[in-house]
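What follows is a set of notes on a single structure, which appears directly below.
Heads up, one of the protein chains got dropped from this complex, but the rest are sitting where they should.
The letters A, B and C name the chains in turn, as written, and every chain counts its residues from 1.
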Amino acid sequence: MDVTFSDKDIEFREEVRAFFRDKLPQDIAAKQIRGEPLEKDDFIRFQKLLFEHGWGGYNWPVEFGGTGWSAVQKYIFETEMAAANAPGIIAFGLKMVGPVIYTFGNDEQKQRFLPDILEGNVWWCQGYSEPGSGSDLASLRTRAELVGDHYIVNGTKSWTTLGQYADWIFILARTNTDVARRQEGISFLLADMSTPGITVTPVITIEGEHEVNEVHFEDVKVPAENLVGEEGKGWTYGKVLLQHERTNLAGVGRSKHRLRNLQAQTGRAVRGARPLAEDHSFMRKVAAVAVELKALEYTELRTLAAVAAGNAPGPESSILKFRGTEVEQAIDTLFLEAAGYYALPYVPEQFTLEFPEEDRVGEGPEARSSLQYFNNRKASIYGGSNEIQKNIVAKHVLGL
Amino acid sequence: MDVTFSDKDIEFREEVRAFFRDKLPQDIAAKQIRGEPLEKDDFIRFQKLLFEHGWGGYNWPVEFGGTGWSAVQKYIFETEMAAANAPGIIAFGLKMVGPVIYTFGNDEQKQRFLPDILEGNVWWCQGYSEPGSGSDLASLRTRAELVGDHYIVNGTKSWTTLGQYADWIFILARTNTDVARRQEGISFLLADMSTPGITVTPVITIEGEHEVNEVHFEDVKVPAENLVGEEGKGWTYGKVLLQHERTNLAGVGRSKHRLRNLQAQTGRAVRGARPLAEDHSFMRKVAAVAVELKALEYTELRTLAAVAAGNAPGPESSILKFRGTEVEQAIDTLFLEAAGYYALPYVPEQFTLEFPEEDRVGEGPEARSSLQYFNNRKASIYGGSNEIQKNIVAKHVLGL
Amino acid sequence: MDFSLNEMQAMLVDSIEKFVANDYDFETRQTYAGSEQGFSPEVWKTFAELGWTAIPFSEEDGGIGGTPLDLMVVMQQFGRGLVVEPYLANIILAGGVLRRAASDEQKESWLQPIIAGERQAALAFVEPQSRYDIADVALTATADGDHWVLNGKKGVVLNGGNADLLVVSARTAGDQTDAGGITLFAVAADADGITRKSYPTVDGHQAAEIEFKDVKVDGDALLGEIGQGLTVLDAVMGDAVLAVCAEAVGIMQVMTEKTIEYTKDRVQFGVPISSFQALQHRMVDMFTDCELSYSLLLWATMLASEGDEKADRAISSIKYQIGEIGRKVGQEAVQLHGGMGVSWELDIAHYFKRLTAIDQMFGNADWHLDKLAC
Partner (left out) sequence: MDFSLNEMQAMLVDSIEKFVANDYDFETRQTYAGSEQGFSPEVWKTFAELGWTAIPFSEEDGGIGGTPLDLMVVMQQFGRGLVVEPYLANIILAGGVLRRAASDEQKESWLQPIIAGERQAALAFVEPQSRYDIADVALTATADGDHWVLNGKKGVVLNGGNADLLVVSARTAGDQTDAGGITLFAVAADADGITRKSYPTVDGHQAAEIEFKDVKVDGDALLGEIGQGLTVLDAVMGDAVLAVCAEAVGIMQVMTEKTIEYTKDRVQFGVPISSFQALQHRMVDMFTDCELSYSLLLWATMLASEGDEKADRAISSIKYQIGEIGRKVGQEAVQLHGGMGVSWELDIAHYFKRLTAIDQMFGNADWHLDKLAC
């Protein structure tokens, strides 16, 4: 038994750390530190940077242009990425549709779509949830009818994150209604967002930002060649996608980084007031979350080690999702509490770099605490709500 | 709106307080303070004391020999009773079977059974739960077949508290299996514990004490005249009984008394050590429980006020049961934590008054903390488990 | 013992309920919250006409001498309606100082116009560093002949940008966190040397950062006695806690009701999600928490109104309870609404934000539990 990283892993960590230190654009890091939401271009610049370094497909096998890294290396990469204030990876292409295409797509599809994902040329978005189909995804009602060599798609997809940036969308649509189980008859389609009949409506979330969208399909013609794999097997492919998404689900790297920031913040004294670090009751809560996070980190490492030993991450990795988001939200709450009255101001424009520092309301990162707190209530809802995760564990792990 | 007791209520409180101060036998109070379990005779002496004072039926209407007190008066009485270290009321006669008999029984039954309950001459016990029927009481399998002028009873009742003391038992038994709903065909019978075929087996609970029993019925002949009300209506009567039991379910008086004791204990310094009151983290937990208890107290008072205004306590009083037991158990936990290492010794005999004070292990009331903690895990299980209470509220109050 | 509303309280509930139902639906509320002032001046005028702004003030002061319990039912209804009009800032906070500390002349100049809804006021007592310690006052007031000169900063002044009158806590003696040496002043918001930076708050209200630079005020700006301001502030904080806690109870009740309704309507897996036992038990806890919180609110309000010696503890108890339970109920309501719970378009998100904001004010749950533990 050995819970330490190997020398090779540590060497790798130093390499990744140096890369981010030397190459990450300063303006992007500055935005992250200040709390300014990143723009499309920031994400793309970052992906291109990775691509140029040969790390564009950090989570992909070598044969499709990926790095072929081990689970532990991916974990190290993601942890260092968060610690460096780098943007997150654009998941839609790299973590979601990409693996589905290289696993189930035909050669033409692989050649057509994968390189643009690695290079950051094409922005993908996700078409899974619908207004009436959230937790119960199999009840989706978007229809795709094969007419000649096109599918005619009708329906509405919801909660499409950053759909306003997207060039392409991958959707689950019902191609057959005459099925024994609702999970059958669903197909996995790829659609160009500029196809006539696709409209994107912004959905403003609780904190007032435009992050998600509804995507409407009205007689949208999708070429039959854009079907991935077999017709009617979309549900299976979608589940594989969720499996892939499950790496780094616990968000340990980001949570560790944020907790360190919080601890630094508690040491800061403002205008002669006592620093928060002297508030024992608050620091107890910080300590308790740190323990939880450490437990989560080693649970994730255990999962990675199992993957490295050749085992697939099983349904027990669902616990990483729901506990990981609980810890994220606990950290959100600590930032909120640390801010006191300064959690109240709602001045989103002040987080842009152009906004004069002296005009900002509230000091330091806490100024964005409430926006983060409100926005991130979604964490326990999306990607399969925590209730659904518990149902999965109950059924598939505990056999209840 | 007025949340204070009326002058009349306060006068009544003084009267009750004086009564307990002057009349409660010192040896009983001493046992309670020391943590020595009460014996049958202690309970009976106490009931007879109340009876002599005219308070034997403190919760009964005047026409059956009770006091006719208001809900508020009963609450005051119970609170003072706890504060005086008096024993609790023997619930089985006074709060359980008594009200069923005076509500649904015939005149003969009233004359035969009620006076002995008030005077403390007859000890009753409860025959509801069965090994296979806990939360799902309606699945009970004890059978009562009418043969001539007797019911022949066969079956087993479980969790019969203090059944080893009992002279009589009231049971729910199935008299008809050919029914549309399982709740039908159940009858409410009264049986003399000395009837041939009744045997009592002790059940030792987690902390090692003999408090509950199994009661076995093997061809037990119960005279048909011991049927209360109509045959097959037992379920309805049983529910009314639970309704009655629901007064003082929150156990506020006792919890307040215990919390005061705990607070006194935290102020005590032992052999030059710092008193627990200087442990801020512990005192925060004490304070939090005190807030919860106050909220519970005023919820109970609101319920009482509604009863006084002529409304029956509805199913929302279920919240008093589950939150009340949660608070009880939270107080148990605080005592346990206060005891530190001295929660470990298992020396039950040291709580008897005869045991030499100087030979006791651990000082003060904390010495019994772990026995109380373990034993009282039952509080969230019996009387309709807290899960069942939540089901009731979900269905009957929230309409879910 | 009687927990039912008296005639006046029942009337207040009835009239606020009607007002919300007829004139203050969620969309209207959002329009008001989104306006520059962050509330509707017409609605505020209506509040004054209906006498709601006069409730806590004595008849000599032009009020109607309502009790804390009267205020409680009003705030609870405002919570249910998610009302953004600055009742807390004008009536409870600034008004609370004025009715306790102002002279007759000051009351005539400032309090009566506030009650009449003609002037807006704010209490400037928070500083950038002070967190929840109202005795942490770095802003100074220095005597200069007949005048006082104020220098320093106040932060997150509720209604500060709209206010005609600023009631300001200033240090006239002692160190930054001394309990003594704090003095209150009534300062016209347009006085020379005052700079205000106004902004909306996350809960749809409005606040401001205010800087005082050599602000010269007359001797008659002094409210109450020199150096004795903390006693007045303490009492006003008690009022404020009770007010926002009553509002929070109203909010929690609505969120619970709406969650129950939502789960009955929302069908997944072919059944309403209200049929899932795990969710049922959580809603039972929400309901129970609302009931217990309301009970505790009644107790605390009553003790405070009787000036009971335990009133301070009662006030900390209810603020702790509301902070702790409000977070729980709010988070559960959002979670059980799923994606809809985090959508701007639905009212539930805005109830949640207001409930969250309430914990951040006047000492959060931790702050008050710390007090209780001492």
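Simple rule for what comes next: a residue touches a chain if its C-beta (ideal position, glycine included) is under 8 Å from a C-beta of that chain, and two chains touch if they have at least 3 such contacts.
What you are looking at is a predicted structure, and each value in this text was computed from that prediction instead of being measured.
**Q** Where does the absent chain make contact, in terms of the chains shown?
**A** Hidden chain contacts in the full assembly come out as A, B, C.
**Q** Check the options B:L172, B:L227, B:A343 or B:L398 and report the residue that touches the missing chain.
**A** Within the whole complex, the residue contacting the unshown chain is B:A343.
**Q** Among B:G68, B:G208, B:G267 or B:G314, choose the residue that contacts the chain missing from this document, as touch is defined above.
**A** Answering carefully, the residue with contact to the hidden chain is B:G208.
**Q** Kindly state which of the options A:A180, A:A312 or A:L398 is in contact with the chain not pictured.
**A** For the chain that is not drawn, the touching residue is A:L398.
**Q** Touching the missing chain, which residues of chain C?
**A** 276-278, 280-281
**Q** Tell me where the left-out chain touches chain B, residue by residue.
**A** 129, 132-136, 139, 158-159, 203-208, 270-273, 279, 281-282, 285, 333, 336-337, 339-347, 359, 361, 363, 370-371, 373-375, 377-378, 380-382, 385-387, 390
**Q** Mind listing the chain A residues that contact the chain we can't see here?
**A** 1-6, 9, 72, 280, 283-284, 286-288, 290-292, 294-299, 301-302, 304-306, 308-309, 316, 319, 322-323, 387, 390-391, 393-394, 397-400
Note that only the chains that are shown with their structure count from here on.
**Q** Mind having a look at which chain is the central one, using mean CA positions?
**A** C
**Q** Which chain's C-alpha centroid is most distant from that of chain A?
**A** Between chain A and the rest, the longest centre separation is with B.
**Q** Where the centres are mean C-alpha positions, what is the separation of chain B from chain C, in Å?
**A** 44
**Q** Just how far, in Å, is the C-alpha centre of chain C from the one of chain A?
**A** 38
**Q** Could you tell me which residues belong to chain A and also touch two or more other chains?
**A** Where chain A meets two or more other chains at a single residue, that happens at 281.
**Q** Counting only residues that touch at least two other chains, what does the list for chain C look like?
**A** Chain C, residues with two or more chain partners: 369-370.
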